[in-house]
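Got a structure for you, written out below as structure tokens; questions coming shortly.
Note that one protein chain of the assembly has been removed; the remaining protein chains are unaltered in position.
Letters A, B and C name the chains as they come in the text, with residue numbers starting at 1 for each one.
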Amino acid sequence: MNNPVLLIIIPLLLAFVSVIIKKAGKWILLLGVLINTVLAFFITTGETIIGGFLPPAGINLVVTQFTLVGVILINSLMLLTIIMSIDLVGKYSVILLTALAGINGMLLTGDLFNLFIFMEITVIAAYILSAQAKKYHHTITYLIIGSVGSTFYLLGIILLYHLTGSLNMADVAAKLPLLTTKELLVPILLIFIGIGVEVKLLPVSGWVKGVYAHANRLIAPLFASIIAGTALFVFGKLFVSVLPLSDTLTMLILVMSVMTFVFGEFAAFKQKQVKEILLFSSIGQAGLITALFISGLVYAAVILIISNVVSKLIMFTIAGAFTEKYQTDNYHSLSGVFVHNKITGIAFTIAALSMTGIPLLIGFYAKLNILIGFFHAGNYVLPVIVLLMTIVEGAYIIKLLLALWAPGKEGQVSLESFAVEKKQLLSVKNTAICLIVALVLIVGGTLIDTTSKIVTNGQPLLGDESPYFIISQSKGGE
Amino acid sequence: MIRLASLLLLLIGLYGVLTTKNVIKMIISINIMELGVNIFIISVGFITNGVAPNLTEHIDSSLSNFVDPLPQALVLTSIVIGLGITSLGLAFARKMNKKYGTYDLTMIGGMKDE
Amino acid sequence: MKKVFIGIFIIAFTLMFLIAMSNSISLFTYNESLPETNVSNDYIHKSVTKDSEEIIFNETKDAETGSANIVTSIVVNYRSFDTLGEVTVLFLSAMGVMLLIGSSDLFMKRKKSGFILRTAAKILFPVLLVVGTYIFTHGHLGSGGGFPGGTMIASSFLLLYLADEKFVAKIEQFKTLLGSAGTLYILIGLTGLLVGGYFLQNFLPTGTVGNLLSSGIIPVVYISIGLKVGSEVTLIISSFLKEEVTS
Partner (left out) sequence: MTFITVLITLLALSVVTYLVSLINNKLGAYFTIVTSLVTLLLLFLLKNSIGQLASISLFTFKLTTVGWYFSMVMVVVYFTSAFLNPFWMKKMIYPAAYNLFYLVSLIGTIGMFFARDFITLFIFWETVVWTSTFIIQMGKSRKSSYVYYVVSAIGSMVTLFAMMLVYQVSGTLEISVAFNALTGQPVLALIVFFTFLLAGLSKIGIFPFHVWLPMAHGSAPHTFSPVLSGGLVKMGAFIAYISVSAFAAYEAFSSSFTIMGIPAPIYIIMVLGAISIVVGTVMAIRQDDAKKLLAYSSVANGGYILIGILLFDQLAFAGGMLHLVSHAIASATAFITIAIVAHRTGTTKMSKLGGMIHKMPITYTVYLIAIISMAGIPPMGGFVSKWLILQGLADHGLLFIAAAAFFGSIGSFMYVFRPLSAVFLGQLAPKHENVKEASIMMQIPMYLLTIATLLIGVFPKIILKVIAGIQAEAGIQEIVMVGNTIVVANGVLDTFRVFVVFGYGFLIALVIFILRRKSRRVTLMDTYTSAEFVHTPELLHYSSNFYAPFERLTKKPYPVLNLYEKVSIKIKEIGHMAESLFSSPKPAVTIFWIIIVFAIFFLGGVL
């Protein structure tokens, strides 16, 4: 009965139903997200065939441990986002439900063309949601770049179809190694660009700033953690298990990812708006995650995605609340905002610290695995870049935190009276959720063995055999 | 030959997006790109002297020169998606024009966001 | 000068792109027959398990899918999930367009329609409707299907929309139709899941290839697709026809 197709169908069905019953849109949305989250915890790994036709011809949904992690993570985050910002949903309940269906489809599907369709569903929902900010020129930019990207992706998979005669991922993956590098160059490149738009890799991430910077408390976490996280999982699925990369191509994509990482972090360092800091750091982290996938460090990448996506959820929610309550998210104008909202501040701080990779938070565990993985692969350059970027990241995060926690001019002892006007940032419910999610970051980073057991379930993710950190190693020869 | 033409259409569309400033024109350019890709998809399934993949009184499945039916099915989907994106893009363009009084993206891009 | 530069740039890129493209696909010559490995062979032989028998029009019974039109069998049977997604895309963009420019504080400003339009609409409406219905119910036999049929239905309604002022108010009810048609599609799929264990599985008998009632769920699905596409296109276009009173 735990058919993963339900994860796609139920939100879709509810979306159609909520068009008929207009009044109850909000509650139907809540119901759909809730059902999905519960179902996500009950699906098991395996293959689900749709329509009763065997895979290369029919479409199948493939649940591996990797997708399982993604599905559970993304659905739970969706639930949290919706619960936190249910007051902002308004007319968008249909769109959100459809987006959820699209996201689950992207994660689950085992067919390249089907992936294209679900990607389109998600992206179109994203276009509509981004229009919420009423900055239509940014939405149009997103729409145009996104359409070019999806056109490229379509062209890429058609070329793959031409070369292999199949659209099923497993089938394609089995047939591709027989082909030459030259033949595969164009399709892989096209697919890379197509996915890259959603993953926010550097040259094609021009839309991100306009869209993220104006998004509200509901839309911003949705984009930054849910859709971005999904795109990263899809990237991993495609580039680790489906498409074989030649050495040159690996090198080039790796260089692009690392450039994204470095430039993203540098650009974040320069910003003054909270949301812009966060969005550029998202771009940077996306670059690092793709670099990890390309290098085959799937476990480290998954942990990093978890850390990043969860912290971005908290941080963007709170950043959205800044613009909502103070009409600005420039951190100089928000100095001392957490003086009046200490618990919100604590949640934000934990999320920020986890993003930076501070011990005992899950971000640190991700960092450890990255280092171990890279060293194991004999790569000594990327760890250096990762650590240098951690310093940059830490620098802007600490600057942000200091500004938000400690009001007062330079040379003055910081006092409560210097802080901005007192306003309640988040409702009690939302504060509690943020804090609980932040605690998850702590627990996940402390109980490392449990985390790794939950994430891998004893099997390597996407065939990634590279070592990762577990406690027994640290105990040495005891 | 048709493949070459369709790829050229794709590139013309790309050129259009690269050079035009008007949003409507950009959306048209994207349509041209999609058109190019759609024609390309059809051309991928093309078989010299092929017959349509439609069983009739005289045609049964033992024939070997059926045109590949899958790209045709795919192109149907692709066209519909193109329609969806176009309509959405035009709606955005209209809202943008209502708000800023222009279809020129660069003129808004130069404005301060706040 | 800038344009010339861009032109040279684009031409250089075009050449590069085409050369690189020609590595994966030949740009001038086409296949003589379907490659052996191509998955489409399964569709043509209506056998994904590869125990292929010949499919003969008006003779073969109870094949995997009953549609004589192989493209239709792909669209509605083999890759029906794609089609569901595709319908959802259209649904989503219709919802988006309505959210953006179709809100109730807007109305359609227009002149009173002329006599010719009104009369022609009355005559053409049933014809278009019938033809549209024919197209989407015969999709499994020849050319046709839910999408063209749905569009045709949409055009019939739009004709009415242009001609009849009273009809404008009714356009909102298309939303209900839209939702119901989508729900129907998914319910068909779920019935398949309950009956056969696979989502969107064909649970109706397939009959003889070539008969009108030969293809299991295909006509039912096409009816829902047709209604859905029809109402979606109607809604999109009617939204665009509205104009805002004030900015």
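One rule holds in what follows: a residue touches a chain if its C-beta (ideal position, glycine included) is under 8 Å from a C-beta of that chain, and two chains touch if they have at least 3 such contacts.
If you're wondering where the values come from, they're calculated on a predicted model, not measured in any experiment.
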Missing chain: touched chains present in the view: A, B, C
Among A:21, A:402, A:439 or A:454, the residue in touch with the chain that has been omitted: A:402
Sole residue of A:206, A:244 or A:460 that reaches the chain not shown, by the stated touch rule: A:206
Selected residue (touches chain absent from view) among A:54, A:88, A:252 or A:420: A:252
Touching the absent chain when the full complex is considered, from B:9, B:26 or B:44: B:26
Missing-chain contacts mapped onto subunit C: 9-10, 13, 16-17, 19-20
Residues of subunit A in contact with the chain not shown: 137-138, 140-141, 144-145, 148, 152, 181-182, 185, 189, 193, 202-210, 246, 248-249, 251-252, 256, 263-271, 280, 339, 353, 358-360, 364, 367-368, 371-372, 375-376, 380, 383-384, 387-388, 390-392, 394-395, 398-399, 402-403, 405-408, 410-416, 446-448, 471, 473-478
Subunit B, residues in touch with the chain not shown (by the definition above): 14, 17-19, 26, 105-106, 108-109
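The rule is simple: only the chains that are shown with their structure count from here on.
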Overall pattern in which the protein chains touch one another (line/ring/star/complete/other): complete
CA centroid of subunit A to CA centroid of subunit C, Å: 32
Inter-centroid spacing, subunit C versus subunit B (mean Cα positions, whole Å): 16
Centroid distance [mean C-alpha coordinates] between subunit B and subunit A, Å: 29
Overlap residues in subunit B, where contacts from two or more other chains coincide: 14, 44, 70, 74, 77, 81, 84-85, 88, 92, 95, 99
Contacts with 2+ other chains: residues of subunit A: 113, 117, 120, 124, 127-128, 131, 162, 167
Residues of subunit A that touch subunit C when the two form their complex: 3, 5, 9, 12-13, 15-20, 22, 48-54, 56-59, 91-92, 94-95, 98, 101-102, 105, 113-114, 117-118, 120-121, 124-125, 127-128, 131, 159, 162-168, 171, 175, 182-187
Residues of subunit B that touch subunit A when the two form their complex: 10, 14, 17, 23, 26-27, 30, 33-34, 37, 40-41, 44, 70-71, 74, 77-78, 81, 84-85, 88-89, 92-93, 95-96, 99-100, 105, 108-109, 113
List of subunit C residues in touch with subunit B within their complex: 3, 6, 10, 13-14, 17-18, 21, 25, 27-28, 30-34, 38-40, 43-46, 52, 54-58, 68-71, 74-75, 79, 82-83, 85-87, 89-90, 92-94, 96-97, 100-101, 142-143, 145, 147, 209-210, 229, 236, 239-240, 244, 247
